[in-house]
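Of the protein chains in this complex, one is absent; all others appear in place.
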Amino acid sequence: MKALVFERSLPRFAAAKVAGALAPGRGAGPGPLRLTELDPPERPGWRRVRPRLSGICGSDLSTIDGTSSRYFEPIVSFPFVPGHEVVGDLDDGTRVVVEPVLHCAIRGIDPACAACAAGLTNRCERVAFGHLEPGLQTGFCEDTGGGWSTAMVAHDLQLHAVPDDFTDEMAVMVEPTACAVHAAAAVGEGDVVVLGAGTIGLCVIAALGDRSVVAAAKHPVQRDLAEDLGATVCAPSEIEGVVRRRTRSMLIGDQLTGGAAAVVDCIGTADSIQQALHLVAPGGTVYVVGMPSTVSLDLTGLWHREVDIRGVYAYTHAEFERAFAVVRERRLDRLVSATYPLHRWRDAIRHAAEAGRRGAVKVAFDLRDEKERERT
Amino acid sequence: MAHRPGFVLEVDRSTPPTLFHHGEGFRLERLPAGSRVIYPSEALAPLKDPDAAIRHALLNPVGSDPLPALLKPGMKLTIAFDDVSLPLPKMRRPDVRQRVIEAVLDLAAEAGVDDVHLIAALALHRRMTEAELRHAVGDRVYDAFAPRGLLYNHDAEDPDNLAFLGETDQGEEVEINKRAAESDLLVYVNINLVSMDGGWKSTATGLASYRSLRHHHNVKTMRHSRSFMDQHRSELHSSNWRMGEVLRKSGVKVFQIETTLNNDTFPKPFDFLQKREWDWTARDRASFIAVSKTLERTPSRLKRSIFQSIEAPHQMTGVNAGEVEAVHAITTAKVFEQQLVPVDGQTDVLTMGLPYICPYNVHSAMNPILVMCLGLGYFFNLYRGKPLVREGGVLIMSHPTPWEFHPVHHPSYIDFFEQVLADTTDPIEIEKTYEKSFAEDEWYRHLYRTSYAYHGVHPFYMWYWGAHALQHLGGVIVVGGDPKAVRRLGFKPASTLRDALEMATDVVGRDPSITHLHNPPLLVADVT
Partner (left out) sequence: MKLRLPRPAFPYSAPTTPRGVEPLPGEPRWGQAYDTDWARRTPARYVRFFIVEGPMRAVVRALASPARRGADRLDAVRGPVIFAANHHSHVDTPLLLTSIPDRWRHRTVVAAAADYFFTNRYTSAASALAMSAFPIERKTVSRRSADQAARLIAEGWSLLIFPEGGRSPDGWGQGHRGGAAYLSSRTGAPVVPVHLEGTGRIFAKGDKRPRPGSTTVTFGAPLAPEPGESSTRFAARIETAVAALADEARTDWWSARHRAHAGRSPALTGPETTSWRRVWALGDRRSRRARQARRRWPELG
C-alpha cells in the first residue's frame, strides 16, 4: 500500500527543524516524512479501514516541522503513518469515522486505568503500555497505521458509523469538532474569547453554540466564517479593545482590569497564551486547546489575578458522538477548503501550513481515487 | 496690501493648476475646463491696537453695563475661554484669549475682585495640556492661577461640579459647569473663527455635560442644521439658543466677549497657500517646490511635528462684548465680511483638498474619522442658503487618510473605527446601537477626565456632523487615501483626481458641473 511514513532519523529531524524554522510547512521537504510502499498493517480482531478523506491537523504540521515537544517521544512509536482525522470504508462497505484515541480498552489493559474507568479516555494513563506499541492516538502508533495511507486498522471501539446524509467532508470534520465539543464542555459561565480562527478555533466557536463569543481572526476567510458562526470578530490586535469594552474594564498599563471569564486559545504559541492571560478576568480560566510546545510566559499576572490555565486535549467517547450533531447543524463541512491526492503531499502540507494566508481552513488528503486502495 | 474679496473663477486653458491641500502635503491639480473654483477673500486689515480695542469693548459693551460696573469686591467671577480647537492653526503669541483675559482680569483687580476661576470650556474635547494653556492664556495668567487650582479644564463628567438648571420647552436638559452657573458673573472669551462659533453655543455647549450635550449633538439635530454656519437655519443653534434661554432664566449672568480674526492663516514659508496661483511670485513657486519636495522625503512623524508647530499669523479684526445675542449678531456679520463668497447655483461634483488639521487633531494625528468629519461635517457645511453640491451629487476630497490614530487623544476613535464602522456606517443605526455603550464606558470616562483623551462619545459626534452630508450626497470619493481606511468609512478610494472625476460620472452622469472649494483659508459659500 501507499503511505506517508514518519521515520526516526536524527539528521532528517534536524533538517526538518531548520527548514520548518524558515517557513511553516517547509519541514516536509528534507524531513523524516516520505511517501513509500508499505505492507498494510494487520491485527487480529481489528478491522481494516480504507481511508476516504484524511485531514491534516496542526499537531501533524508541528511534527513535520520538528517544532513539537520532546514530550511526545515516549508516547509515539516509529515509524508511524500520520493521520488521525479519518473517514474511511470498512471491508463490508460501511463508512466510518475513526475515534483515534488509543486508551486502555483498546490496548487490552484490564482493569482499565482510573481515567478510563471514569470514561475520560482522553486522559488515559496507559498510552504507552499494553499489547500495542506506544502511541497516544492512531496516527502516532506503529501498529495501527494512519490516515495518510490507503489502509489502516482500527479497533471496534474506535469506529463510529457515518449517517447516510453525511458527506465525506462532513465526516472528516467530526474528529476536530469533537475536540471543540470537549473544549466547549469545559468552558464555564460568562464571556468567552476565542483566539485563533483556524479549524479548531472555528469548531470551538461552532461548538459554543449560542454563547456570546468574541473571536480574534487574522485572515479574511476566517473572519467571515467566524462571523457566520455567530461570533463577534475582530483582528488579533483589536481584541484587547473589544474585550475591554464588552467587559467594561479599565486598563492598568496594558493589563485589563477585568476581562473575559474564559479565554480559549486555539493557537498555542507563547504570544497567544500571553495574550490570553492579558484578556482573562481575575479568577478566570485560560483554556489551551491549540497544542503548545516549550513557551516562555510572564506568569506574574496569573499569580496576581488568580488565573487558571488549563489544557484541553481530545474528547471522550460521548463527546465524539455529539460532534456529529454539531457538524450537521453548523454545516462545518464548509471548513474543508482543499483536498490533495497522496502523491502531492508536499503541496498539501505547504497549503495546510499556509492555510489562513491562502484563504483556506482545513486541508485534507483525498484517498478515494487512489489506485492502491482497490487492491485487497 | 488692499484686501480683494473672494470670487468664483471659471477654469479655462489659461488657468494655472489649482492647489489642493492634501493632509501634510499638497497637490497641484488641473481641473477640467469649465469647472469653477471658489477663492476665499484675502485677509481683512487687522485692528491697529488690539489692546485698546479690547479695552474699548469692555468699557462700551452692547446691551450690557460696562464691565467695571459689573465687578464688585467679594463677587464670584468666572472666566471661561475657548479650548485648543480654536483658532486653527493655533495663533502666534500673544493669543487673543490672553489679551482679552488679561484686560478682564486687570479690570477685576482694579475692582478688588478676589474670587476668580478660569475654565477652559472644552465640553467633551480632550483636556488642554499645560503648554497649550500657557499658549492660550499666557504665562502671566497661567502662573498666577494654575498653581492655586484656579485655572483648569472643564470636566463634563464630574458629578460634583455640574449644576442642573432645568429643561427647555422641548425637554432638553440644561446642565453646565457648577462654578460657572453659580458665579455672579460669567465672562466668556470667544474666538469666532467661523460663524458657527459663539453665541449661546459657547456656554450651553462649551461648559455643558454629556447629559445636556446629547440633546443637540445627535443625528436628528445635525441633519436639520443646514448649515451649521447659518445660525438661523441650524437646529444645532436653535437648541443652544433654547438652552441659553434657560440659562438666562435661571439667573446665569453671562458677559460675552467675541473676537474675530482675519484669515491670515499660513506663516512663511507656507504663505503661498493663501495666495491665488496666478499671483505666485518666483519666490512662492520656489518655496512651493522646496516645501513639497522636502515633504515627500520627510518621515510622517517629522512631517506631523512640522505642520503641528505652524503658528498662524492671524490678527484680530474685531472684538465685541456684552449681551450674548447682541454681541453674536455683530460678530457674525464681521465673520461673514471676511469669509462670505457669493456663488451662483449648485454643482454636481464638489472637490476639496483637506488640510492637515481640523478642530480635533491639534498636536495630534488626523485619523480617518476626522477626515470624514472635516470633509462632510465642516467643509461640506461651509455654505449659506443651499449646499454647494446638489442633492445626489458627488463629493471628492483629497487626503491621505492614513489608518492611524493618536493613542492618547483618540482612544475611543480606534474602537469606533474598528468595531462600529466595521459593522455599519449609518448614523441612525450607529446612534441607536452603539452610542450609549461608548458614552458610558468607564475607561473612556477615566481617560477623558484624567488623561488627554476625547470623551468616549466624541467619535460618534464626529460621525453625526457628517450625517446631513451622508444623506444628501450620492457618493464620496477620497483621492490619494489609504484604500482600506477609505472603504471602512464607506467611501470610494481613487488614486488621482482624474480617476475620481471619472468615477463620479457613474453617479451624476456625463459632463457634470464641477466646483472646487479653495479652502483654507476659510470661506463660506453664499449659494443662491
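When the chains are written out, they are named A and B in that same order, and each has its own residue count from 1.
As a convention for this text, a residue touches a chain if its C-beta (ideal position, glycine included) is under 8 Å from a C-beta of that chain, and two chains touch if they have at least 3 such contacts.
Nothing here was measured: the structure is a model prediction, and the numbers come from that model.
**Q** One chain isn't displayed here. Which of the visible ones does it touch?
**A** B
**Q** Out of B:9, B:38, B:57 or B:116, point to the residue that touches the absent chain in the complete complex.
**A** B:116
**Q** From the listed residues B:56, B:140, B:178 or B:275, report the one that touches the chain absent from this view.
**A** B:140
**Q** Can you tell me which of B:11, B:84 or B:105 touches the chain that was removed from the display?
**A** Once the missing chain is taken into account, the touching residue is B:105.
**Q** Quick one: which of B:93, B:253, B:283 or B:432 touches the chain that's been left out?
**A** B:93
**Q** Applying the definition given at the start, please give the residues of chain B touching the unseen chain.
**A** Interface with the chain not displayed, on the chain B side: 49-51, 93-94, 98, 105-106, 109-112, 114, 116, 138-141, 143-145, 147.
Throughout what follows, only the chains that are shown with their structure count from here on.
**Q** Can you compute the centre-to-centre distance for chain A and chain B, using the mean CA position of each chain? Integer Å is fine.
**A** 56
**Q** Which bits of chain B are touching chain A when the two form their complex?
**A** Touch residues, chain B against chain A: 414-415, 418-419, 422, 437-438, 441-443, 446.
**Q** Applying the document's contact rule, which stretches of chain A touch chain B when the two form their complex?
**A** Residues 234-235, 238, 241-242, 244-245, 248-251 of chain A touch chain B in their complex.
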